[in-house]
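Encoded as C-alpha coordinates, the structure appears first; notes follow it.
Omission of a single protein chain aside, the complex is shown with its protein chains in their original locations.
What follows is subunit A.
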Amino acid sequence: MTIESLPPEDELVERLKNNDVQLFERVVKAYHSAMYGVAYSIAGQSIADEVVQEAWVSAINAIHKFEGRSALKSWLIRITANEAKTRLRKESRSVSLDAVDENWATDTRFTQQGHWAEGNPEWDISSPDDLLAADELQDCVKKHMVKLPDNQQQIINLRDVGGLDMDTICNILDITASNARVLLHRARDKMQQVVARFQRTGEC
(Lines give C-alpha, C1' and ligand atoms only; values in the text may rest on other atoms or scores of the structure.)
Protein backbone atom coordinates (compact mmCIF):
# COMPACT_ATOMS: atom_id res chain seq x y z
CA MET A 1 0.00 0.00 0.00
CA THR A 2 1.54 3.30 -0.99
CA ILE A 3 0.85 6.78 0.30
CA GLU A 4 -0.26 7.81 -3.19
CA SER A 5 -3.26 5.51 -3.01
CA LEU A 6 -4.81 7.42 -0.11
CA PRO A 7 -7.57 9.99 -0.81
CA PRO A 8 -6.79 13.74 -0.70
CA GLU A 9 -5.91 15.08 2.74
CA ASP A 10 -9.26 16.82 3.53
CA GLU A 11 -11.31 13.80 2.56
CA LEU A 12 -8.90 11.50 4.36
CA VAL A 13 -9.22 13.30 7.69
CA GLU A 14 -12.99 13.70 7.37
CA ARG A 15 -13.47 10.00 6.69
CA LEU A 16 -11.17 9.04 9.57
CA LYS A 17 -13.29 11.17 11.89
CA ASN A 18 -16.36 9.33 10.61
CA ASN A 19 -15.33 5.83 11.54
CA ASP A 20 -14.08 4.57 8.17
CA VAL A 21 -12.32 1.42 9.38
CA GLN A 22 -11.19 0.31 5.94
CA LEU A 23 -9.51 3.64 5.30
CA PHE A 24 -7.98 3.60 8.77
CA GLU A 25 -6.29 0.29 7.92
CA ARG A 26 -4.86 1.80 4.73
CA VAL A 27 -3.53 4.77 6.71
CA VAL A 28 -1.88 2.43 9.20
CA LYS A 29 -0.20 0.52 6.37
CA ALA A 30 0.92 3.71 4.64
CA TYR A 31 2.41 5.52 7.64
CA HIS A 32 3.41 2.79 10.09
CA SER A 33 6.83 2.33 8.54
CA ALA A 34 7.82 6.00 8.84
CA MET A 35 6.52 6.10 12.42
CA TYR A 36 8.51 2.99 13.27
CA GLY A 37 11.69 4.56 11.88
CA VAL A 38 11.23 7.60 14.10
CA ALA A 39 10.41 5.49 17.17
CA TYR A 40 13.39 3.20 16.56
CA SER A 41 15.85 6.05 16.14
CA ILE A 42 14.74 7.92 19.26
CA ALA A 43 13.67 5.20 21.70
CA GLY A 44 15.61 2.16 20.49
CA GLN A 45 14.60 -1.14 18.93
CA SER A 46 13.33 -2.89 22.04
CA ILE A 47 10.43 -0.49 22.57
CA ALA A 48 9.91 0.90 19.06
CA ASP A 49 6.86 -1.28 18.34
CA GLU A 50 5.32 -0.32 21.67
CA VAL A 51 5.96 3.39 21.05
CA VAL A 52 4.31 3.23 17.61
CA GLN A 53 1.34 1.34 19.01
CA GLU A 54 0.92 3.98 21.73
CA ALA A 55 1.30 6.77 19.19
CA TRP A 56 -1.51 5.28 17.12
CA VAL A 57 -3.74 5.04 20.17
CA SER A 58 -3.02 8.71 21.02
CA ALA A 59 -3.79 9.64 17.42
CA ILE A 60 -7.06 7.69 17.43
CA ASN A 61 -8.12 9.50 20.58
CA ALA A 62 -7.17 12.91 19.20
CA ILE A 63 -8.27 12.62 15.57
CA HIS A 64 -11.55 14.45 16.27
CA LYS A 65 -9.55 17.45 17.45
CA PHE A 66 -7.17 17.36 14.46
CA GLU A 67 -7.65 20.61 12.55
CA GLY A 68 -5.47 19.86 9.55
CA ARG A 69 -2.94 22.63 10.21
CA SER A 70 -0.24 20.16 9.16
CA ALA A 71 -0.40 17.06 6.98
CA LEU A 72 -1.80 13.99 8.71
CA LYS A 73 1.52 12.21 8.26
CA SER A 74 3.47 15.06 9.90
CA TRP A 75 0.99 15.04 12.77
CA LEU A 76 1.46 11.29 13.26
CA ILE A 77 5.24 11.60 13.09
CA ARG A 78 5.21 14.37 15.71
CA ILE A 79 3.03 12.28 18.02
CA THR A 80 5.42 9.35 17.57
CA ALA A 81 8.51 11.47 18.24
CA ASN A 82 6.98 12.91 21.40
CA GLU A 83 5.86 9.49 22.58
CA ALA A 84 9.36 8.12 21.93
CA LYS A 85 10.99 11.00 23.79
CA THR A 86 8.92 10.45 26.89
CA ARG A 87 10.16 6.89 27.11
CA LEU A 88 13.59 6.10 28.48
CA ARG A 89 15.95 4.54 26.02
CA LYS A 90 16.20 1.00 27.26
CA GLU A 91 18.63 -0.41 24.78
CA SER A 92 22.05 0.99 24.09
CA ARG A 93 23.12 0.15 20.58
CA SER A 94 26.73 -0.65 19.77
CA VAL A 95 28.78 2.08 18.15
CA SER A 96 28.59 1.80 14.40
CA LEU A 97 31.95 1.05 12.79
CA ASP A 98 30.68 2.65 9.61
CA ALA A 99 30.60 5.95 11.43
CA VAL A 100 34.38 6.00 11.27
CA ASP A 101 34.15 6.48 7.48
CA GLU A 102 32.58 9.85 8.01
CA ASN A 103 35.76 11.50 9.10
CA TRP A 104 36.12 14.45 6.76
CA ALA A 105 39.91 14.25 6.52
CA THR A 106 40.04 10.55 5.70
CA ASP A 107 37.18 10.28 3.20
CA THR A 108 38.68 7.79 0.77
CA ARG A 109 36.43 8.91 -2.08
CA PHE A 110 38.64 11.97 -2.52
CA THR A 111 42.29 12.76 -3.13
CA GLN A 112 44.17 15.13 -0.83
CA GLN A 113 43.32 17.93 -3.24
CA GLY A 114 39.61 17.15 -2.80
CA HIS A 115 39.02 15.63 -6.26
CA TRP A 116 37.16 12.37 -6.80
CA ALA A 117 39.77 9.59 -6.47
CA GLU A 118 38.06 7.15 -8.82
CA GLY A 119 35.21 9.18 -10.27
CA ASN A 120 31.56 8.65 -9.48
CA PRO A 121 29.90 6.20 -11.89
CA GLU A 122 26.29 6.45 -13.07
CA TRP A 123 23.84 4.12 -11.31
CA ASP A 124 22.40 1.18 -13.25
CA ILE A 125 19.20 1.41 -11.25
CA SER A 126 18.45 5.09 -11.17
CA SER A 127 14.80 6.11 -10.93
CA PRO A 128 13.41 6.23 -7.38
CA ASP A 129 10.67 3.76 -8.37
CA ASP A 130 13.25 1.27 -9.66
CA LEU A 131 15.31 1.77 -6.52
CA LEU A 132 12.24 0.99 -4.44
CA ALA A 133 11.45 -2.10 -6.51
CA ALA A 134 14.91 -3.60 -5.93
CA ASP A 135 14.22 -5.70 -2.82
CA GLU A 136 17.84 -6.53 -2.02
CA LEU A 137 18.76 -2.87 -2.20
CA GLN A 138 15.87 -1.91 0.09
CA ASP A 139 17.03 -4.54 2.61
CA CYS A 140 20.53 -3.11 2.38
CA VAL A 141 19.29 0.46 2.93
CA LYS A 142 17.27 -0.69 5.93
CA LYS A 143 20.27 -2.49 7.39
CA HIS A 144 22.50 0.57 7.09
CA MET A 145 19.89 3.06 8.28
CA VAL A 146 19.92 1.48 11.72
CA LYS A 147 23.74 1.54 11.77
CA LEU A 148 23.87 5.33 11.48
CA PRO A 149 24.88 7.17 14.65
CA ASP A 150 21.76 7.91 16.72
CA ASN A 151 21.53 11.63 16.00
CA GLN A 152 21.87 11.09 12.24
CA GLN A 153 19.35 8.29 12.30
CA GLN A 154 16.86 10.48 14.16
CA ILE A 155 17.17 13.35 11.77
CA ILE A 156 17.00 11.34 8.53
CA ASN A 157 13.94 9.50 9.84
CA LEU A 158 12.19 12.69 10.88
CA ARG A 159 13.11 14.62 7.75
CA ASP A 160 13.29 12.24 4.79
CA VAL A 161 11.24 9.25 5.92
CA GLY A 162 8.78 11.21 8.07
CA GLY A 163 8.66 14.38 5.97
CA LEU A 164 8.82 16.94 8.81
CA ASP A 165 10.18 20.45 8.24
CA MET A 166 13.50 21.44 9.78
CA ASP A 167 12.05 23.89 12.35
CA THR A 168 9.83 21.20 13.81
CA ILE A 169 12.73 18.75 13.86
CA CYS A 170 15.02 21.22 15.64
CA ASN A 171 12.32 21.67 18.29
CA ILE A 172 11.82 17.94 18.75
CA LEU A 173 15.53 17.13 18.95
CA ASP A 174 16.48 20.39 20.66
CA ILE A 175 19.35 21.13 18.28
CA THR A 176 20.33 24.19 16.24
CA ALA A 177 19.41 24.50 12.56
CA SER A 178 23.04 24.45 11.43
CA ASN A 179 23.78 21.36 13.49
CA ALA A 180 20.67 19.69 12.07
CA ARG A 181 21.74 20.42 8.49
CA VAL A 182 25.21 18.95 9.05
CA LEU A 183 23.78 15.81 10.62
CA LEU A 184 21.19 15.44 7.87
CA HIS A 185 23.82 15.73 5.19
CA ARG A 186 26.08 13.16 6.84
CA ALA A 187 23.17 10.74 7.04
CA ARG A 188 22.07 11.30 3.43
CA ASP A 189 25.66 11.09 2.19
CA LYS A 190 26.08 7.78 3.98
CA MET A 191 22.90 6.40 2.41
CA GLN A 192 24.01 7.62 -1.03
CA GLN A 193 27.25 5.69 -0.50
CA VAL A 194 25.31 2.58 0.50
CA VAL A 195 23.26 2.70 -2.70
CA ALA A 196 26.34 3.54 -4.79
CA ARG A 197 28.30 0.59 -3.39
CA PHE A 198 25.34 -1.72 -4.02
CA GLN A 199 25.10 -0.52 -7.60
CA ARG A 200 28.83 -0.89 -8.17
CA THR A 201 29.40 -4.27 -6.54
CA GLY A 202 25.96 -5.81 -6.02
CA GLU A 203 26.96 -6.21 -2.38
CA CYS A 204 25.51 -4.67 0.70
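Just so it is clear, a residue touches a chain if its C-beta (ideal position, glycine included) is under 8 Å from a C-beta of that chain, and two chains touch if they have at least 3 such contacts; residues count from 1.
The criterion applied here is as follows: contacts and distances are computed from a predicted model.
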| item | value |
| --- | --- |
| Hidden subunit of the complex - UniProt protein name among "NAD(P)/FAD-dependent oxidoreductase", "Putative zinc-finger domain-containing protein", "Spermidine/putrescine transport system permease protein" or "Hydrogenase" | "Putative zinc-finger domain-containing protein" |
| Of A:A71, A:V161, A:I175 or A:C204, the residue in touch with the unshown chain | A:V161 |
| Absent-chain contact - pick from A:A71, A:L131, A:I175 or A:C204 | A:L131 |
| Which of A:S46, A:N120 or A:T176 contacts the chain that the document leaves out | A:N120 |
| For subunit A, residues in touch with the removed chain | 2-3, 19, 21, 24-25, 28-29, 32-33, 36-37, 40, 49, 52-53, 56-57, 60-61, 64, 104, 107, 109-110, 113-116, 119-123, 126-128, 131-132, 138, 141-142, 145, 156, 160-161, 163, 166, 181, 184-185, 188-189, 191-192, 195-196 |
